Every structure is written in structure tokens, then in C-alpha cells.
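Every protein chain but one is kept in place in this view of the complex.
Our next item is chain A:
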Amino acid sequence: MAENGEEKWLAVARHIAKTLGRNDTMADDILQIFSNFDGRFSREKLSEKGGEDDPTTRACAALEHSLKSLDRQISRYVAADHPIWLDSADSSAFLDAVDELIATVRDWNRMAAADKTVGACLERAEDLVQQAMFRIEDEFRSLMERGGESAGKFSGESSEEDEEEEEYLDAGVGGQIPTARPIGDYDIVIDALPSGIINDLHQMAKRMVAAGFGKECSHVYSSYRREFLEESLSRLGVKKLSIEDVHKMPWQDLEDEIERWIKGANVTLRILFPSERRLCDRVFFGFSSASDLSFMEVCRGSTIQLLNFADAVAIGTRSPERLFKILDVFETMRDLLPEFESVFSDQYCLFLRNEAITIWKRLGEAIRGIFMELENLISRDPAKVPVPGGGLHPITRYVMNYLRAACRSRQSLEQVFEENAAAAVPPTAKLEDRGSSSSLSVQMAWIMELLESNLEAKSKTYKDPALCSVFMMNNGRYIVQKVKDSELGSLLGDDWIRKHTAKVRQFHVTYQRSSWNKVLGLLKMDTSVAPSVAARSMKDKLKSFNQSFEEICRSQSTWIVFDEQLREELKISINKLLLPAYQSFVGRFQNVPELGRNAERHIKYGVEDIEARINDLFQGSGGSSGGRK
């Protein structure tokens, strides 16, 4: 009769509960205590409807019972005016209740398919779930707000000591990201939110995802963090600009924007995004796809904003003066590509990575375009007004200095001109090996050729062929000097240098020939002629010589040879040519009996005089024209 005994016990237990419990709830609690005490006092058996044997009704009753208690607990929190998460005991209790609710619903859902009455009970449970989730969502939102306000804490070793010296980057809602000087050092780690808050957020997210409310959770999370990032970017000085804005901007303003962008891009890719990734991973720990998706939503807008600017710069006009700043952007993108790759490594962010690569390549295109524009500028430079005195043409100076400066970024330019499709990392191969066969070398050689052609065309505007040669000499010399003096030398190669040095020498020879051959010819003696004829011809010749020499000196002293060494070389070679010939001529002149007496009358110049006059050559009008520039 154990069963009967049990029945008696159950009846007693029920009676006690009913008498002592002043209301249904208390009675319930008492029954709960009984059932915890002894497995025989199971809730089903103790319930009022315990007499009936219908399993489903009993099941439903049991469910209702559990739900009643959960309802009480949860509704209390849901209705509360103050945030639940202000008190960790409250939040724990609340979460426990929610966990139980979710588990209950899950368990009973299986039965609900078969039984409509259980289904009806579940409706109430689902309702409760929804209320709880709404509340959790609100708490989540307010925690995110609260967390954002209490600044990103710097978690690195140097936090305390560097407090005074640190320069602060303003980032986020009242928050600041301390960074060590100089801004070039991006090797710091920040926590986007205080640790405690992150944990709370995670607890909440866990339940929301478990209850099927993951989308809402992700949405709230992403909205806040996205806004934070956008504000950070704005505080870093990075503006939202359209392509047209960028194109219309005066170059100086654009240079400033580029500077700000470089800093902004570095901070964002190296510090802010990794920090967001860590945050995402912690808040959505265990739900990798929610984490990945949220992260993409958070970063998408800022990334696109940054890339749009770089794109706008790449698409802009190709004025050669812009090369250096565009190179800066190119190099920044190149150096950040590994960051793009590591931080956007999941499937949802793949497109951002690809965008970055596309835009980096466009920057390369832009740089190639600039060189093309430079080529056009050179080729189109008109050959109308000759430089007075055959001196250095401004275009020579401009191009050579430009190329010298450009070649300081040789490595980047090599990349640009190799047009390789491989992403990211710059080649570490020794550049000396590439030498004169790389695409960059070819490009440089081509520009030099264009410059030479243009100069040749310009030289033809001089009527005097000697001046032609002087002009070519000057410019050629300058070019060779500048090439030897920079990376251009190794790019163009020794052969090129040798060849062009020889060209300059050739012009020297040509100059000499066209200027001085005639005059020299006057100093030649015709020995076959009779002495009396010789005497007169010598007199004439000397007269002609004096005249020609005078003329040459007059005009050629206004000519310019800027390079001191070249100038000396020229004078020396002229002297070498002229002086001995003159000396011997004069010597013979003086020995001619008819002339000898009045020699002084005819001989205008002594050898020293000749030398002196020659020394005055190539000074340019108005004295010295300055040395090399």
C-alpha cells in the first residue's frame, strides 16, 4: 500500500501548502520547497489537478507552473524604472531567469508540435521572452552609450608615465585616445570600452542570440560603434568630401587634407579597427558569424569614406606638381594593405579588401599619368624664345630637379611602373640589381630623350651655330651633372652617362670648330707665296684677325656657360688652340722686314691680351651669371 501512503503524504503536503500559503504564489513556493526536498513530491503530483492521469494536461500544468514563477521574476525586472544592470546581483538574477525561460521554451517547443494546448501555454512564454528581450535590448543600448562615454582606456605599459607627454587624439563621444609622441608610432592597443561593460554586453548578447533576437542585438551594436567610428574619423580631421569637392579644391588645401587623411587612415586601420574587432569578438563571443557581420557593419562606412578620398585623389588632375603628395597617398595605402588584409580577413569584409587594392592600383595609374603629363609638357614646350646667351633653359632645370626629387621615392616608383598585379607588400629585392632594365629606367630614359629632342629644337632658334652648340653644351652638362648626382645615375646606367658626357664633348668640338676655325685659318701661313705678297697678306690677315677676334669676343662674352669647370675647359681649349698659332704668327710678322718696324702699329694684342680677352668669354651679359643651379 505504498501508493496509498504516498497519496496520503501528497495530500498532507498539499494541505500544508494551502493553509500556510496565504496566496497561490506562496502556496506554490511551499510546494516547490517540498518537491526540492523529496523527489516523490514532484510538482506534477503536488499540483491541484494531480488526480487526473492525463499526461498532457499534467505536462501543461507543469509548464504553466514553471512559467508562473519565471513570469513573476522577469516581469518584475522588465517593469523596473531603473537600469537592471546598475546592480550586478539584479542582472545575474535576471539573466538566470531568462536562461531558464529560454531553456523551458526550447524544451517545450518540441512538444508543442504535437499538442495544441501546450502550444497555447507556450504563447505566454514566448510573450515573456519577447518582453525580456526588449528589456535586454534597451539595457544593451544604454550600456553601449554609457560605455562610450567613459572613454577608451589606454592599456599599454606606458600609460601612467607618459600621461603628461601624451598627445591626445580626440576620438568618440567625449573619449580620447592617448597616443605617444610622435604620431608616427601607432603601436598601441586601446580598449574601446571598459572591461566590465564588455562582459555585461556579452552576457546580454548571448541571451539575445539564444532567443533568436540576434539581429536586433547586432543592429544596436553596429549602430553605436559605427557612429563612434565616424565621429572619431571626423575628430581626426578627415572630412567627408565628394570627388568633385576634391577636384575643385585649391591644391594647397588638398595637400592639408591629404596630410590629415594619412594620419586618419593610419589611426583607423592600425588602432581603431583592430580595437573594434576585439570588441566584436568579445561581445559576440561564441557567435562568430554575428561577430563578423557586426564588425563589417561597423567598419564599412568609415572604410568607404577613407577609400573614397584616396580614390578622388587618384582620379584628379595629373599636374606634375602633385606627384609627391600622391606618392604619399600611394605609399600610405601600400603600407596599410597588410592591415586591410588582417583586419578584414572574414568573408563579409572581402569586398573592402578588394576595394582597397583597386584604389591602390588606381593611385599607381595616377602616378603613371603624371609622368605622361610631364612628357607632354616637355614635348609641347615651345621653341620660340631662345634663352639669351645660350644658357641653361628653365625647362632643363625644372625637369632635372623634378626627376631628382621624384627618384628619392625610387622604390615606390619602381612598383608603380612594374604594373605588377600582386597585392600589397613591396618587393625587398635589391634595387641595384634591377639597374637599367626596369620599367622605371625605361621611363626615365624616355623622358631624357624627350627633353633632349626638345632642347635640340630650341637650339635651332639660334642663328649662330656656335651658340647652338654652347646651348646644347650647357644644358647637356647640367643634365649629366644632375644624373650623376642622384638615383637617376643608377637608373639610367653608366653607359648612358658615358654616352651623354661624350655628347657634351662633341658639342664642345662643334663649337670650337664653328667659332674659331675661320679665325684660326687667318693665322695660317702660305709659304708658297713671294715675300712681298706674303707681307701684305699678313697685314691683311692680321687686320682681319683683329676684327674677327674682336667680334667673337664681343658677342661671346655675352654668352653664358654656367658651369665653372666647363667654362675653364672651354677657355683652356681655345687658348691651346689659339695662343700658339697667334704667337707664331706674330713672331713671323715681326720678322718680316717691311712690317717689322711698324709691327706695333698692326699688332693690337699681345699673347697675354688674347688670353685675357678669352678669359672674359662666357660671362653672360652684365657680369657673372652665377654658378651651377
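Basically, contacts are C-beta pairs under 8 Å (C-beta built on N, C-alpha and C of every residue); 3 or more make two chains touch, one makes a residue touch a chain; residues count from 1.
In this text, contacts and distances are computed from a predicted model.
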item	value
Protein name as given in UniProt for the chain not displayed, "Protein BYPASS-related", "Sorting nexin 4", "Bacterial surface antigen (D15) domain-containing protein" or "Calcium and integrin-binding protein 1"	"Protein BYPASS-related"
Absent-chain contact - pick from A:Asp245, A:Glu341, A:Glu569 or A:Glu611	A:Asp245
Hidden-chain contact residue, picked from the options A:Asn199, A:Ser289 or A:Asn308	A:Asn308
Options A:Glu123, A:Glu259, A:Asp494 or A:Asp540, residue touching the unrepresented chain	A:Glu123
Chain not shown: contacting residue from A:Lys206, A:Lys263, A:Arg282 or A:Arg362	A:Arg362
Chain A residues touching the omitted chain (full complex)	78-83, 109, 112-113, 119-120, 122-124, 126-131, 133-135, 138, 141-142, 212-213, 215-216, 219-220, 222-224, 226-227, 230, 239-245, 247, 300-301, 304-305, 308, 315, 318, 358, 362, 365, 369, 372-373, 375-376, 379-380
